[in-house]
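Heads up, one of the protein chains got dropped from this complex, but the rest are sitting where they should.
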Amino acid sequence: MKNSVVITVCLILIGFLAINTACTGSYAEDRAAIVDLQGRYLFALDFQDAEAYASTFAEDGIINWAGGEIIGRKAIYEFMSSGTYNPASNAEEGKWPAASRHFITNQVIKVEGNKAKALTYWFQATNNTADRRSMVLGLFGHYEDALAKIDNQWYFTKRTIYNEGLEGRHMAGQSNPAW
Amino acid sequence: MKNSVVITVCLILIGFLAINTACTGSYAEDRAAIVDLQGRYLFALDFQDAEAYASTFAEDGIINWAGGEIIGRKAIYEFMSSGTYNPASNAEEGKWPAASRHFITNQVIKVEGNKAKALTYWFQATNNTADRRSMVLGLFGHYEDALAKIDNQWYFTKRTIYNEGLEGRHMAGQSNPAW
Partner (left out) sequence: MKNSVVITVCLILIGFLAINTACTGSYAEDRAAIVDLQGRYLFALDFQDAEAYASTFAEDGIINWAGGEIIGRKAIYEFMSSGTYNPASNAEEGKWPAASRHFITNQVIKVEGNKAKALTYWFQATNNTADRRSMVLGLFGHYEDALAKIDNQWYFTKRTIYNEGLEGRHMAGQSNPAW
């Protein structure tokens, strides 16, 4: 009698465990890591840190942008090192360097096991003007990210950069990419 | 010996269950779900997806905005379908469609059981200009959200839209709505 009570309790608990996942596989933990990854991507981009930038991608990760596709962490590192994507602003004479910054908001993130999909708004701004005193807005759009958790760390496997200022890379007038 | 094995199994299972119960009821889990809900609301708004937009509200959810109050998921769906709230931009001849986007930041969120309150900054921008190349800023303000967790999912029960560009909907000069 005593044993069967204990066993019944155990079976109920096993049922609950089968339905739910443990703490380490939680949505909040995965989302927190992914949003932090996205932040590190942007610091690396805006401060032209090719190594940190490339490290946010999986070994075979892909950037898909207006200029085409760059495949693999190594190629991504070389791409960023070249300064093609985010060239440094030339400081005007007697002025400190201008900053280019990309701001992200509105993350919608779905996690399924060790894979995830993230949608994120972005816009770009700079103070590359004579007085350096305020931001001037530039291009904007959204990111569509495929991500993977490898050795307990999240990486971009593919980042597709939509851009409302470039025909063919825009999404306006099309259907909602989120859910 | 047999009994102690059963008890050990139970101990482990109860431990995992307790962690899991605490995690799904944790601030981080609730906040992550709420911030994701807010993101889905904005993708739905900007991409004019009335169904996804309405689905972020509870069955009897309310929008309180400059135009008045819309009550209930069904009425909210019809409101969004009508295009009153966020009309599509007319593309100029020979141009791709312009995008209207709402960006949110600065979330302050308090959770109490299955209820929550969220405060969030928003601003609106568009590239509805001749060259489509950069954002032009529009209105801004903040959201005050009441939320409820129903069947383990968060919904807006009331979203109040404050708007600094509209007299009577502004909050400037008033006291801090946060804590």
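As written, the chains take the letters A and B, and residue 1 is the first residue of each chain.
Everything that follows uses one rule, which is that contacts are C-beta pairs under 8 Å (C-beta built on N, C-alpha and C of every residue); 3 or more make two chains touch, one makes a residue touch a chain.
Keep in mind that what you see is a predicted model, and the values were worked out from it rather than measured.
A.B. asks: With the full complex in mind, choose from B:Gly68, B:Gly94 or B:Gly173 the residue touching the hidden chain.
C.D. replies: Here the residue in touch with the unshown chain is B:Gly173.
A.B. asks: Determine and list the chain A residues touching the chain excluded from the picture.
C.D. replies: 2, 5-6, 9, 23, 26, 28-29, 31-33, 35-36, 38-40, 42-44, 47-49, 52, 88-89, 91, 96-99, 101-105, 125, 127, 132-137
A.B. asks: Take the complete complex as the reference. Which residues in chain B touch the chain that isn't displayed?
C.D. replies: Listed in rising order, the touching residues are 7, 10-11, 14-19, 22-23, 26-29, 31-32, 103, 105-109, 119, 121, 123, 137-140, 164-165, 167, 170-179.
The rule we apply is simple: only the chains that are shown with their structure count from here on.
A.B. asks: Taking each chain's centre as its mean C-alpha position, how far apart are chain A and chain B in Å?
C.D. replies: Measuring from centre to centre gives 20 Å for this pair.
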